[in-house]
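Here's a structure for you.
One chain of protein is taken out of this complex; the other chains stay put.
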Amino acid sequence: MRNSKFVSGFVPKVFGRISDLFKLFALVFIAIFLQIPLQTYHYSAVSNTSVIPGGEIISKILGGVFTGSADLLWLKVDEYLHKGVTERGHCYILEEAGIGGHTQREHNHKEIEHKHKLEYNRLDKFFTKLEYNLKPNITEHLHSKREDELMPWFKLTTMLNPRHVRAYAVGGYWLAFRLEKPYEAIKFMKEGIKNNPDSYQISEEMGIVYFSKLKDYKKAQYYFEKALKSQAKMDEYDKAGILRFLAFSYKFQGHTQKAIDCYKQVLRLFPENKKAVQIIARWEQEQK
Amino acid sequence: MRAAWIIAKNVIEESIRKKEIYVLFILSIAMMSIIAMASFFSLRGLVKYFIELSFLIVTYITVIVAIVVGARQVPTELNSRTIYPLMAKPLKRSEFIIGKWLGTSIISIFCFLVFEAIFIILLFSKGSSVSGILIQGIFLHILQLMLISSIVICLSAFMTNAANVTVSILYFILGHWIGKAISDVLDKCGAFLAWVLRTLNYILPHLDYFDLSKKIIHQWPPVPAWVIITVMIYALVYISIFLLIGTLKFQRRQL
Partner (left out) sequence: MEPVIEIRNLHAEYRAGREKTVALEGISLRAYKGEIFGFIGPNGAGKTTTINILLGFMYPTNGDAVIFGEKSSSLKNRFRIGYLPEIAYYYPFLTPFKILTMYGKLFRIDKTTLNNRINSVLTTVGLTDKENTSIRNLSKGMQQRLGLAQAIINDPEVLILDEPNSGLDPIGKREMRDIILELKNRGKTIFFSSHELSEVELICDRVGIIDRGQILKTEKLSQIVDKIDAKRTVLEDIFVRTIKDKRA
């Protein structure tokens, strides 16, 4: 009997037995599910020192897998938002092939140009048309109630990677503003702050929810101030945005001077900002 | 063909008696049930994530069944010497290969249909229903299982069990990305390499043609009939090619 020695030489012997494969599969399965409670405990705000050694080891061994998987799940949010279309640049190829593209009416994102050197012979065109029909091909955003279908992916992303700040921040926005569930948003983002105490994005989003949805300006103020105190690197636009919201939080609580001071900080960041000048002038006028 | 059917029945009987399939049954039912019962932010009626994750589980598990069952057919017969009394009977080598393929396909399709039935029950429990695109997706996945079985049986005439399982699983994963991967690289390489890649693009079977999961999840309308017929012909052509290669290799083999 002749065996394919070249190929089989590369296969570890452990895979030679089906029962070993199943044992390995079962172990990985258990490790994955153990990771979730272990990581949660690891990042517990109550007891930062109570790290289970096992969780640390599993995290070190499989950490990369979880982070990568979380990123894949994060991509699902975008996919679900666009009704399954993942390559919107692909629409240009379809136009070149004479098949059709997507409608611009739903889509306001800047498309990535995708140049191809494929010559569209009849066979290529046929298979391109086949693929076009087999995959979601026209971009269409999810609307209103159907947007709730995005939410599991936010949750699953943060379960696999509690350090995924964007998932918490964007998920919080979606819950509060698109699905009209501000309290669920707050609960979700509080978890995010617990796992990412240095994140200003989540604190900012919390503040916005309290400000816009719940009209709780005191709590909004608390979170905007927390965001500004963050050690994380913040660009000027983000800082200016937080300062603006903080200013209005102060204003609606009657602390006009504090509001003016916030806007003056905005002006220091963006001296050409005419709106800031107008608002400061108006508020100073009201104070007189 | 009668002889091939006898071989197929033997494959089915052997698979039913092995415990692997029951372990996979329990695993997949457990996973689908956990996914179905999961709650996110007190939102009700969430169904897409369930369809996506369940379809993923069902797809991968049934493909694993096809690969694991198919990969061991020829090597096990040779190693255990059960092939000698068998091939002394009026059984062509081509009928032997076709019978092994048929048995592997049937057992993996049977597993798939059982998992799908459970999936549909859970789908109904979530307030959703069976759509035309789902039926099409089921049909295409059945074709995919038949194609994968033919690849595995073909490879089993060349390789050991372990090597076959590894190569088949790798191809299953990569086979969904051939078209995209090649087209992405095509405009970055020279003329000769581009020619090689284009030839590979045409030769290697594209498994993504059998994957309607994205359209099912996002509730797209059914695809046109010509698409399904084309994919079916595509599958049958490749199945024939792989079985022919496997038969030719096995026919020349000294037992």
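As written, the chains take the letters A and B, and residue 1 is the first residue of each chain.
Operating definition for what follows: contacts are C-beta pairs under 8 Å (C-beta built on N, C-alpha and C of every residue); 3 or more make two chains touch, one makes a residue touch a chain.
In this text the structure is predicted, and so the values were computed from the model without any measurement.
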Please work out which displayed chains the absent chain touches and list them by label. B
Looking at the whole complex, which of B:A3, B:A38, B:I120 or B:L186 touches the chain that is not displayed? B:A3
With the missing chain put back, which residues of chain B would touch it? List them for me. 2-3, 6, 9-10, 13-14, 17, 80-82, 84-92, 252, 254-255
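We adopt the following convention: only the chains that are shown with their structure count from here on.
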Take the average of all CA coordinates in chain A, do the same for chain B, and state the distance between these two points in whole angstrom. 34
Touching residues (chain side chain B, partner chain A) in the complex: 20, 23, 27, 38, 40-43, 45-49, 52, 68, 72, 78, 158-163, 165-167, 179, 183, 186-187, 194, 202, 208-209, 211-212, 214-215, 217-218, 220, 223-224, 227, 230-231, 253
Please name which positions on chain A make contact with chain B in the complex. 1-4, 7-8, 10-11, 13, 15-16, 18, 21-22, 29, 76, 79-80, 83-84, 115-118, 123, 127, 130-131, 133-136, 148-149, 151-153, 155-156, 175, 179, 181, 184, 188
